[in-house]
Structures are given as C-alpha cells and as structure tokens.
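Every protein chain except one is present and positioned as in the full complex.
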Amino acid sequence: MSVPAGPPEPAHWAGTPPLRLIAPDGTAVGDTEVGLEPAVLADLLRRMIVARRLDRECIALQRQGELTVYPGFEGQEAAQIGSAFALGPEDFVFPTFRELAAALVRGVDAVQYLQYHRGTWHGGPYDPRATRFGPISIPIATQIAHAVGHALGQKLDGLSACTLAYFGDGSTSEGDFHEAANMAGVFDVPAVLFCQNNGWAISVPTTRQTAGEIWRRAEGYGFPGVRVDGNDVLAVYVATRDAVARARAGEGPTLIEALTYRVGAHSTADDPGRYREDAEVELARVFDPITRFRTWLLAAGHVDQVFIASCDAEAEAFAMEVRAGVVDTPAPPVEWMFDWTFAAPSEAFQRMRREALGE
Amino acid sequence: MSVPAGPPEPAHWAGTPPLRLIAPDGTAVGDTEVGLEPAVLADLLRRMIVARRLDRECIALQRQGELTVYPGFEGQEAAQIGSAFALGPEDFVFPTFRELAAALVRGVDAVQYLQYHRGTWHGGPYDPRATRFGPISIPIATQIAHAVGHALGQKLDGLSACTLAYFGDGSTSEGDFHEAANMAGVFDVPAVLFCQNNGWAISVPTTRQTAGEIWRRAEGYGFPGVRVDGNDVLAVYVATRDAVARARAGEGPTLIEALTYRVGAHSTADDPGRYREDAEVELARVFDPITRFRTWLLAAGHVDQVFIASCDAEAEAFAMEVRAGVVDTPAPPVEWMFDWTFAAPSEAFQRMRREALGE
Amino acid sequence: MSEVREWTLSGALNQALRDALAEDPRLLVFGEDVGMSGGVFRVTDGLQTEFGAERVFDTPISEAGIAGAAVGLAFAGWRSVIEFQFDAFSYPALEQVIDHVAKMRERVRGRVDMPITIRIPSFGGIRGKEHHGESPETYYVHTAGLKVVVPSSPLDGYALLRHAIADPDPVVVLEPKARYWSKEAGALTWDGPGIGVGRVVREGDDAAIVTYGAMVSTCLEAAEALAGEGVQTRVVDLRSLSPLDDELLARCAVETGRVVVVHEAPRTLGMAAEIAARVMELAFDHLEAPVGRVTGYDVPYPPASLEAHYRPSVERISAAVLQAVRY
Partner (left out) sequence: MSEVREWTLSGALNQALRDALAEDPRLLVFGEDVGMSGGVFRVTDGLQTEFGAERVFDTPISEAGIAGAAVGLAFAGWRSVIEFQFDAFSYPALEQVIDHVAKMRERVRGRVDMPITIRIPSFGGIRGKEHHGESPETYYVHTAGLKVVVPSSPLDGYALLRHAIADPDPVVVLEPKARYWSKEAGALTWDGPGIGVGRVVREGDDAAIVTYGAMVSTCLEAAEALAGEGVQTRVVDLRSLSPLDDELLARCAVETGRVVVVHEAPRTLGMAAEIAARVMELAFDHLEAPVGRVTGYDVPYPPASLEAHYRPSVERISAAVLQAVRY
C-alpha cells in the first residue's frame, strides 16, 4: 500500500505506523465516528485550548518569580486530554510532573495543583482521593508501580474500574517501569500504562533512550501494546477507551505508546538550544494537535469560528483567574513541616516539633 | 504442520517452540552438523557427566557440614556447558550463583570456586581476570548490568570479544535486568544475555513470574531474542555461538532464553515438597540433557560405552579430588576481614584494623 | 491472648500475621516466596492455605515493584505486610521506600495513610553468604517518615509485629535471623508496650548496655560474666530504633553513668552513634565515661568463617563495660 507522502515526521515516530484517525492536515484517515456527540467533540477542543493557554501562563508566572521551575506540556494536549477524557469517575490516575492538562480533565483545581510548582507544597497539594488523581511524581517511573498496586486493589475489591499511569519515553528505561509492567501482566490487573513519547527526555532523544519501539515492550509482558498518534486527540481517545474497556472487563493491562512531541523546553530551567535544532521544533509544529483537531472539527461542521473565539476567551479568563489564585497562594504555616509526616507521631517526634517551633 | 506428540513438556516450555537439534528421545530433528569434531562432541558429554557428579558431591558435602547452603544445577548441564563452550578465551562471563558447570568450562578451579560455598570467601574467591569468569553474584540480576558495562568496555577497546551474562527466569523480573538489557541495546554492545529458564525461582514457577515469553523481551530492546531448548546441548551451543559471532562482528547484543528444568531443590536449604509436585520432576526427567545427548552420540557412533565409562570414572575421581580440596580449605586469616576493602585504605581505617586485631 | 506454650520467633511472627489477617479483611501479605513455600524462615507458613492466594501471594522478584505496589494499594485502602527475603535484598527497593513509602503521607498532606509493614530477615550469625548478613537499620532509621523495630524474642516478636501492622504509618520490622529458632514460653499478646518503648531485660546499676535484636542474648551473657567480676550491668533491649526511647536512655545514663551500645552493624553511623549523641545530650553531666561502642567494623560483612570475629562477642562487650566502669 502506498502512503501519500506527508510532511517529515519526528524521528521517534519512525517504524510501526500508529493508530491515526485524523491526519496532520486535518483530514480524516480513519473512522472518526467514535461515539462522541459533536458537543463533546467540541468540548475536547475547548479543553485543549484552555490547557495550552494555562501552560503558557504558567511559564510566564515562572519567569516572573511566582512559580519555581515549571515543566510545560505544549504539543502534548491531545495525548493528555484524549486519554484522561476516556476515564470514568471511578478510575484513578497516577501522573508524572507534566500532566496538568490531564489533571484539569479530572477536575483537579488548577490553583491547588500549582501549589506544587509554587513551592508551597509537595506533589500532592490537592486531595488525590477526591480527585482520583494521584500526587505529581518526579522520581521517574516510580508512580507506575503505585498504579499497578492500586489496580490490584481495585481488582481485589471487585470494582469495575481501572488505574491509568502516565509516564514519558525516558521513563521506560527505569527498572521501576519494568517491574511494574511485568507485575501488571502477572497479576492481570485493570491498568492502562500510558506512555507519552514526546521524543525527548530532557536532552536525550528517544532514539538514544531505547533501541526498540516502546509499544512492543508489552508483548514481552504478555499483554497488548498499542501505538497511537498522540497528536490525534480522537485516536488517543479511542485507544485509551478500548484499553479502559479491556481493563474494566477483567481482560488485564494495556500499554499505550502515544507519539507526540515536546515543543517547549524540558522545563523553564532547561535550554534546549544546547542539544536540539530549532528546525526540528519548527518541523514538529506542523503536527500540532490543536490545529489538526480544529481543522477537522471546522470541516466537519462540528464547530464554527464563534465557538473557537469563545474558547479563546474562556482560556484567557481562566488563565487570569488561575494567575490570581497562584499569586495569592501564601507560604504554608511552618507547623506543616511536622504535621503530616506521621498519622501517629511519637512523643519524641512531638518534642522535636515543639523545640523547632519554639513552643 | 502437525507435530508428533512427545512426552508432556514442562509448563514453562509452552508457547513458541524452541530451537532444537536433538529431540528428547535422542533423535536428530535439526542440522546436527554444527562444526564440532566428534572428539569435541564427546568432550561436551564428558564435561556434562563430570559436572553432574561434582554437583551431587557438593550436595553431599553440604549435608556433611563441609559447605554452607549449596544451589545445585542438576538438569541444567546442557544449558551451562553448551553456552560456556561457545565462548573464546577473550570473552568474559558474569554468572549467578548456579553456574558451577559453566565455571568448570571456563577453567575456574573447582576448589577455589567452592571457597564461596564453604563460607571462606565471598563471590570472587578465584581470580576473575585470569579466568575471565566474574564473581558469583547473588543479588538477582545485578550482574547483567556489570556484563553490559564490561561489554561496553570491550567495544571501546575495539576488541573482538564479548561478554556473556547468565541469569535465571526469576531474574528477568528485576529492574536491573531491564536497565541492563535496554542499555545493551542503546550502546549496541557485544553482549550475550543468557537466561536459563529452569521453570522455577525458588518456589515461584515461571508461569507466575511473567505473563510473557522471556525471549520476546528482546524485541522491545531492539535486538534479537532466541528461544532454545536448553536441555539440548548442541542447540544451546549453536544459539550461543551465533550470538557470540554477532557480538564479535559488532552487530550488538542477543537475548537467549534456554528452556531447561531445575530438577533439584533451589538449594540445600530449600524443600520443594512445599510447593512442587514430585510428579512434575519425574515428568521432567524425561528431558534429561545428559541422557539425550548420550543417546544421540551413541547412535551417531561418536562415542561408545567404554568412553562413557571413562567419563564416569573421571567424574568420580574429580569429585573425590575436589572433595579433598574443599575439606582441606581452611578459614581465611582474620586480617582478611580488613585487607581487601580498600586499595588505598585511610589511616583511620588502618587504626580500626589494628585495634580489631589487637595489634 | 493465646494459650501458654513454647514459641519460636518464627512461629510467633507467623501467629502475629495469622491473627492480623484474621482480624482485618483488608490486610494483605505479599513478597517473594511467601506463598506455598512459607518464606525462607517459614514466617508465612500456612497463611496462603488459610487466607487464600488473593490475600497472601507470591510476587515476581521485583523489590521496588513490591514496595511500590504497597503504596498503590494504600491509595486503594489496603493494608500491606511485605517481605524482602534478606537484608541486602531490601536495597533494590530503597528508592521506593525512601521517596514514597516514607514520604507519601507528607506528600499528600495526610489525606492517605501508608499502613505498610516491611518485614526483613536481618543481621548475621547464621553462616550466611555475602548479602545475607547485613544490618540495614541505619538506612531505615535515618529516613524520616519510617518507624523501625527489632524484636529480640518470640513473645516480643509477636507484640511488635502486631503493633507494626496496626500502625497507620510505615514500620520496618528487622527480624534477627539468628533468633528465628530461639524459644520462649508464654502466651502471645500485644497488650504491652508498643513502638517507641524499650525494656530493661536485666537490672544493674554499675553500667548499662543498650542493644537490640540478636545481640540482646549475647549482652545478657556478657552481663552474667561481668556479674562474676562484681559488675552489675543493666541490659536494655531497645525494641524500637525509631522512635528511640529517650526516657529510658536518659534513665540509664543518669542511674549508671556508664553506657555501652552494642550492635552488629558497622560502627560509623551505626545506631551507637545516635545513641551516644543522645545520651550526651540527655545526661552529659551524669556520664562518668564516654559512651562505649561495641559494633561491627567498617568493612563488608565477612564470610561465614570470619563472622564470629566481626560480630560483637561476650569478650568484646565485657571488655568495653569494664573499660567504662574503670574509666
């Protein structure tokens, strides 16, 4: 079968062609009847626009000293929102540090979330049980083991719910990824292992992170792997929805590799000019997930320019609202340094606390 | 294609059929012209017989209090000897704790090796550089990373040599296996990752260690995986020889899964009656590697009963010689507790040493 | 409270797990070979048969994965007892234990507890091979967010393990391998002192030996020998290494003026360092001699044939007490 030549794809997209429903130019290339109403499809676009605007605001907030180091997600909106959107309220997510867009879909309060980046709390400033969104996790791949343990708990409880772990391409090199994935297979748990392969792990391209294709790892663990175009929000939604359905039906875990691209720096502390050609980023912009989905939605008549303008306006207002909240977030009381370490603190611990607080 | 029904195979041999040259009943089922002279083939049998006899002697020595806990390898002679035999003098091995048979092939002195099990030294009682056989390694899968580092060193030195790591089925669940294997792929090093899948990791069967097939892991790392009948010494030899040739030619690593069976207990401290049916072991004996190879060699006229009797006699004599050496091995001098920790010990360390030794 | 009978440490720990599993349907026990094998030291013997393979199960050989799974299970409302097969084999999980098990409650501001018990057969004295004789306590005690206990006898083993399992916080239980088959008669109960409380196992006012685990019996022997020389030595079994029983430490220093700490771990930054520093802080003016340290040396744990030279002996302990007394 001859494939029409499109624009050159990022190097890490090479190899097995991913599941794709909408081509980079916005034309349908698969069955786009995925069971979502036009209003819901429009809502997906709205979420992507709102998330991107907030991401950019966060970078500005960092530059202005209102946030500590911030890891942007521009270019990964479809991967995050398409996947999080496929989850139900009973499902649970264990994220990395780059899933603010997914957190918004799960209903996590952005200002609370950003306490993490403001340096006023650790990875769990929001309530992970209420939001069913686990703490932001920095030690690479460790949260995948948490997700598998959580999924095992759901299975033991006989729930029809699953647990989704997010992680990056670089994360697949850690022992914890492997141990967790293998255990997921052995215990046959309702887990979705969702890899955002954005081409980079700080300065190391995926092509030097592993010599294999990430989705293929699944076969060695005895469960299905799926490669999906991570910049095609519909394809991501479908792949995740199917994995979630498998999990809920007791059919075990799925590994999803979503091919996307990290358009920005690794974080506001990073200077990609040291290791990446600007030209590569320019090429990758052709695959922008928002442009692609908007083009398709407009062509399909599901949205119009008025709607898009309303999304932009909402995004702007939301970014300003979050900014105000962030800027207003005070430092936590000093006691908090001692108040959460133990559920049952010892007398010795309380003594240290009193001493430290001068009580 | 219909396969003639043979005796029921161990559960962990299910799935993809392994490379096999000689069937369990000793008949050739593949190309047995593997480039080894009849005398060399006979030597392979001799080594297997000698190794098994020594293994049994070690168990006796342990029962008599002359060795501490000893992990036998009965049933795995072909996997170890066939693979070690495919290596050249410049190649290097990083073993686990169960590769005494491979150590003998590499020319490691058995009495020196057994200092480890006698409790008179740690994992490296012999000279690993002279023998090109690394220290006995107990922390599961850690030696695979050493092997990959060593292979990288060989590559940087431009040598035409490779490094082989032994490990078990259970070892493939450790993060270290994964990190090492993935690095082997990324750095494209001359390494052979040799898994003896003997069906058990202490009390856990391979079928509950992983839901996948071990050789398939390789694909996810971007290099070839091979499944071989680990009780067919010729097949093991061929699979390893080819992997070694690839490595030496700069074509990178290979993962070999050798299907074998742990006939004995995990170690002399283990009671398999708690978790394994005796019947399973009886069934597995049908696949005995020595019987199989002997049958084939006899039928091919490469050996006769006189030769086999001479092997038995040699094995007996060797076992007695090693026994005598083991029984004679004294405790090391107390100073040795301090003499090897540092190449450049500090004055503070020397002070502690003097104090401890009452000097 | 169970009937009065003779218990081994292994048996008492087994009973603690059995009783806890029976009382709490949301308690799980998992690790390598804890199922039908019953564990290398039989501490989980029979539990899978009794409570089923859903609640007592073998895992792949994945220590980090095991610890990580326990964290995830805690989010799902399950309580876990995990086993690492030997001291050194707990090290692959250190990242999960330090970064998550110990810190997770803090990280999520108390919204999820981490009721995880980490059982580790520990310390030397069984002619084990390398990596089977380590004393890992410093790694855990220094890690804020963990509690660490070490039983020295069967009956106290039962009590400490029950307290550990019931605790809403993560507790590391270091089980002295050398004492698994030691025996003690009595009824199993955990009504007595919990985590954070030490006990005096022999009275004496001339000096105090502070120790834990398998060294308790060695120190009792030393105290007996010292009594022969007219030195009345108190022996303290710490039971809990984190939190430490500061009151008891202070009392020993105040009442005897001479404290000797004994453990198998290497000296530098072993428990004796912390205890010496605390005793000085708590009772400087009462000290008649520097706090003595009788410990392993700063070398890797030696092979079986040398371990007797490495572990504190009755002679070394007695000599240190005499040195303190005669200071």
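Labels for the chains are A, B and C, by order of writing; each one numbers its residues from 1.
In this section, a residue touches a chain if its C-beta (ideal position, glycine included) is under 8 Å from a C-beta of that chain, and two chains touch if they have at least 3 such contacts.
Computed from a prediction, not measured in an experiment: that's the story for all the values here.
Judged over the whole assembly, touch between the missing chain and the shown ones holds for A, B, C. Checked against the hidden chain, the listed residues C:42, C:202, C:234 or C:293 yield one contact partner: C:293. When the missing chain is restored to the complex, the residue among B:73, B:92 or B:113 that touches it is B:92. Across B:74, B:176 or B:288, the residue that sits in touch with the chain not pictured is B:176. Although one chain is not drawn, the whole complex shows that of B:62, B:96 or B:154 it is B:154 that touches it. Residue-level contact of chain B with the missing chain is found at 92, 94, 121-125, 127-129, 134-135, 139, 142, 144-154, 156-157, 163, 175-176, 179-180, 182-183, 186, 336, 339-344, 346-349, 351. Hidden from this view is one chain, which touches chain C at 64, 88, 91-92, 94-95, 98-99, 102-103, 106-107, 130-131, 138-139, 141-142, 144-145, 242, 244, 265-266, 268-274, 276-277, 280-281, 284, 287, 289-291, 293, 297-300. Listed here are the chain A residues that touch the chain not shown: 68-69, 116, 118-123, 138-141, 170-171, 173-176, 201-204, 208-210, 269-270, 274-275, 331-332, 334, 336-338, 341, 349, 352-353, 356.
Throughout what follows, only the chains that are shown with their structure count from here on.
Using the average of C-alpha coordinates as each chain's centre, A ends up farthest from chain C. By C-beta pair count, the most extensively touching chains are A-C. As a whole-number value, the distance joining the C-alpha centres of chain B and chain C reads 36 Å. Centre to centre, using the average C-alpha position, chain A and chain C are separated by 41 Å. Note on chain placement: the centre of chain A and the centre of chain B lie 43 Å apart, centres being C-alpha means.
For chain B, residues that reach two or more other chains under the stated contact definition are 173-176, 208-210. Each of the following residues of chain C touches two or more other chains: 60, 62, 64-65, 92.
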